[in-house]
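Complex shown without one protein chain; remaining protein chains in place.
Letters are used for the chains, namely A and B, taken in the order the chains are written, and counting of residues starts over at 1 for each.
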Amino acid sequence: MRAYSRPTEFNWWLTNRTYFFFVVRELTSVLIAAYMVFLLVLLRRLAAGPEAYAAYLRFLGSPGMLLFHLVALAAALYHSITWFRLAPMAITLRVRGRRVPGATVVAANYAAWLVVSLVVAWIVLRS
Amino acid sequence: MMMAEQTVAERTITLEVFRYRPEQESEPTFQTYEIPYREDWVVLDALNYIKDSVDGSLTYRWSCRMGVCGSCGMMVNGVPKLTCSTFLKDYYPRPIRIEPLANFPVARDLAIVLDDFMAKLVHVRPWIIRRQEEPLEAGEYRQTPEELDRYKHFSMCINCMLCYAACPIYGLEPEFVGPAAVALAQRYNLDSRDQGGRERMGILSTHEGIWACTLVGECTTVCPAEVDPAAAIQQAKLASALGWLRRVLVPWGNK
Partner (left out) sequence: MIHRTEPLWWLLFAAGGSAAAVLAPVLILLTGIAAPAGWFPQAFPYEHVRALVSHPVTRLVLFGVIVLSFFHWAHRFRYTLAEGLALKRAWLPVAVVCYAAAIAGTVSAAVVILKL
């Protein structure tokens, strides 16, 4: 008797909310990498001198670039939130013979994120 | 149907059920049944009512009706569920669409062909592998409660295949060994009595093994037994990666 096959459709990730947000999550890596390119260009302009740096800052201030960075920031935040939720499942920490609860590891990740962000902001912004 | 709200006695619910009868059709169809609605019924009760009183030709699998045998998995409104644990009242008064588990070929109506899954379960060597068997006189291989705890949740799998239905990678690449098989492999890898980790890693660390997985995570979401197969796969990836690093950085180290 012939079994009936239902192959996955080309638009599989558009037909289901969870699958759609999975693809969005994966694509955040594109925006983050794009930002890193702009960051590298900033470093290059810094090495080139004060006029190059100032011109680049003006370019970054244009509406298009500000919009890009806002979208990139949203992507980075979505990446961070999903990463801290999912990455800990690869590690099973045991303290004194008992498994450390997932919530503890997630909280520790958020704490590290906050601390690092504050440290970086403080280093850059103090004068 | 322009009725005022139905009385309790005459409340009904609509089921749209996937039908496939290979001897009479080459394409599946949907058949609509309107059946009595009971607040304490699950989808399996509705299917049993249809088979007993309306249409005896409906084919589907079920057994324990209490969520431990893994037989009654189907797609309920597009979500993989155990029909014995899915209540009509969570859908009433809207119609419920019932289809066979996604990503598997359909044998008939709601019954899928599960040969691929069975083969994969065996493929990962789900038994205690010893390099060195102890003599009988040495007694049992003993295990502390802490050692049991390390793998116990991976042993709770009831082989219901909801995770395979939920996994889009399995749908796109049918060679993918799949969540339940990796969870089962990890159950033995983490068992203190087992010495087969290396052998299983050779099977798991392949493209159709763990590396096809991109952590969609739906397998863990739909699992009715809280096995967390996504975690099993990520742990296997980390173990494989660390083993790879060790072999690359310390090539003379022999283990």
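We adopt the following convention: a contact is a pair of C-beta atoms (placed from the backbone, for glycine too) under 8 Å apart; a residue touches a chain by one contact, two chains touch by 3 or more.
Everything numeric here is computed off the predicted structure, so don't read it as measured data.
Peer 1: Identify the residue among A:77, A:93 or A:107 that touches the chain left out of the display.
Peer 2: In the complete complex, the chain left out is touched by residue A:77.
Peer 1: Take the complete complex as the reference. Which residues in chain A touch the chain that isn't displayed?
Peer 2: 8, 10, 12-13, 23, 26-27, 29-30, 32-33, 35-40, 42-44, 46-47, 50, 53-54, 57-58, 60-61, 65-66, 68-70, 72-73, 76-77, 79-80, 83-84, 87, 90, 109, 112-113, 116-117, 120-121, 123-127
Peer 1: Footprint of the hidden chain on chain B, which residues?
Peer 2: Against the missing chain, chain B presents residues 168-169, 172-173, 205-207, 211-212, 214, 237-238, 240-241, 243-245.
In this text, only the chains that are shown with their structure count from here on.
Peer 1: Taking each chain's centre as the mean of its CA atoms, how far is chain A from chain B in angstrom?
Peer 2: 31
Peer 1: In the complex of these two chains, what residues of chain A are touching chain B?
Peer 2: It is residues 1-8, 12-13, 16, 18-19, 22, 26, 86, 89-92, 94, 97-99 of chain A that touch chain B.
Peer 1: Please name which positions on chain B make contact with chain A in the complex.
Peer 2: Touching chain A from chain B are residues 20, 22-23, 26-28, 78, 102-103, 105-108, 113, 146, 149-150, 168, 171-172, 214-218, 221, 228, 230-231, 234-235, 237-238.
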